[in-house]
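Have a look at this one.
All protein chains but one are shown at their positions in the complex.
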Amino acid sequence: MAASKKIMLAALVALVLGAGGFFLYINAAFPQDRCEGAKHLDRPEEFADCVTCHTKASPKVTQDWQESKHGVMLVKCVVCHGEPDGKGSVPFERAPDPIRICAQCHDPAIKRMVAKYGSNLDCNSCHPNHQNPMHGDAYENKIPTTKISLPE
Amino acid sequence: MAILGFLTHTVEGKSKEVEAALAAMPELSTYGIHQDCYVVVVAEADSADLEGLMSRVHALDGVLTTYVTSLNVEDEQ
Partner (left out) sequence: MTLSRRDFIKGSAAALALSAIGGPCFAAAKEEADKWVKGVCRYCGTGCGVLVGVNKDGRAVSIKGDPNNHNQGLLCLKGAMLIPVIYSTDRITEPMIRKDGKKSELTKVSWDVALDFAAKRFKDAVAEYGPDSIAYYGSGQALTEESYLANKIWKAGFRTNNVDGNPRLCMASAVGGYMTTFGKDEPMGTYNDIDNATCFFIIGSNTSEAHPVLFRRIARRKQSSPDVKIIVVDPRRTNTSRIADLHVFFKPGTDLALLNGMAHIIFKEELDDDRFIKRYLQFQDNEGNARSLEEYKEFVAQYTPEKVHEITGIDPDMVVKVARMFAESPATLSLWCMGINQRSRGVWANNLIHNLHLITGQIGRPGASPLSLTGQPNACGGVRDTGSLAHLLPAGRVVANEKHRNEIEDYWGVPRGTIQPKMGHHTVALFENMASGNVKAVFIHCTNPAHTLPHLNKYTKGLETAFVAQTECFHDAETLKYADVVFPAAFWCETEGVYGCTERRYSLIEQAVAPAGQSRPAVEILMEFAKRAGVDPKLMPYKNSADIWEEWRKLSQGTPYNFYGMTRERLKKESGIKWPCPSEDHPGTDLRYVRGEDPLVPVNHETKMFFYGRPDGKPIVYLRPYQPPFEPADDEYPFVLTTGRVIDHWHTATMTGQVPELRKAYPSAFVEINPDDAKKLNINNGDPVVLETRRDKMTFPARVTATCMPGLVFCPFFDKKLLVNRLFHDAVDAASKEPEYKICATKVYKQG
């Protein structure tokens, strides 16, 4: 079985080398935060229309966004993530930088949270940016049946 | 049988759950969670079944998307 072991060893070495090469290639070809749209979209002028592809490419996350506050308010993908070719005015990032991106709108909230819990500047870990649906059923279409009184 | 290597990109905080769900599927074996959000997975199935298998993976709660990195069909009869 020695010969077979040798072959196996050679194969493992080849595998490691191959994997290493592939690693380098992949890193160069796709940056860590990637969107295949940058490579495959035939109409680059539509780079910012993320939802069209992502309804298919990542339906769950699109659905989550759609139902989240950001979705209802039409805070679109590019506002926080930038456009896939990285040539836009917002840097292309999977996890947007809270200081630069979230603070544009949520600076008062960030200041409050930092005062309360210290400077763990990772908004998303407690407030998932996409999975924050409007609480309760306020956003469902329902016909009210009762008359309410004006809150004092 | 085809062998398919792919990455499963998960929602942050859900990777363990996803890994367990993937491991529970008989066609799949998992190779750990990386960077808290990628599960390395290898599938072994008839190539005719691969599409159905992948859509089942996509339907799992917490899965954002998958990146297929290799496919081997040499052994298929």
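Residue numbering begins at 1 within each chain, and the chains themselves are lettered A and B in the order written.
The rule is short, and it goes like this: contacts are C-beta pairs under 8 Å (C-beta built on N, C-alpha and C of every residue); 3 or more make two chains touch, one makes a residue touch a chain.
Fair warning: this is a prediction, and the values are worked out from it, not measured in the lab.
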When the complex is taken as a whole, what residues of chain B touch the one chain not shown? 3-7, 29, 31, 34-35, 38, 40-42, 44, 67, 69-70, 72, 74-75
At which residues does chain A meet the chain that is not included here? 5, 8, 11, 15, 18-20, 22-23, 26-27, 30-33, 44-49, 69, 72-76, 78-79, 82-83, 87-91, 93-94, 97, 99-100, 103-109, 134-139, 141-144, 146-151
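Rule of thumb we're sticking to: only the chains that are shown with their structure count from here on.
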Centre to centre, by mean C-alpha position, how many angstrom separate chain A and chain B? 20
Residue positions on chain B within touch of chain A in the complex are 11-13, 58, 61, 63-65
Listed in rising order, chain A residues that touch chain B in their complex are 57-61, 124-125, 128, 131
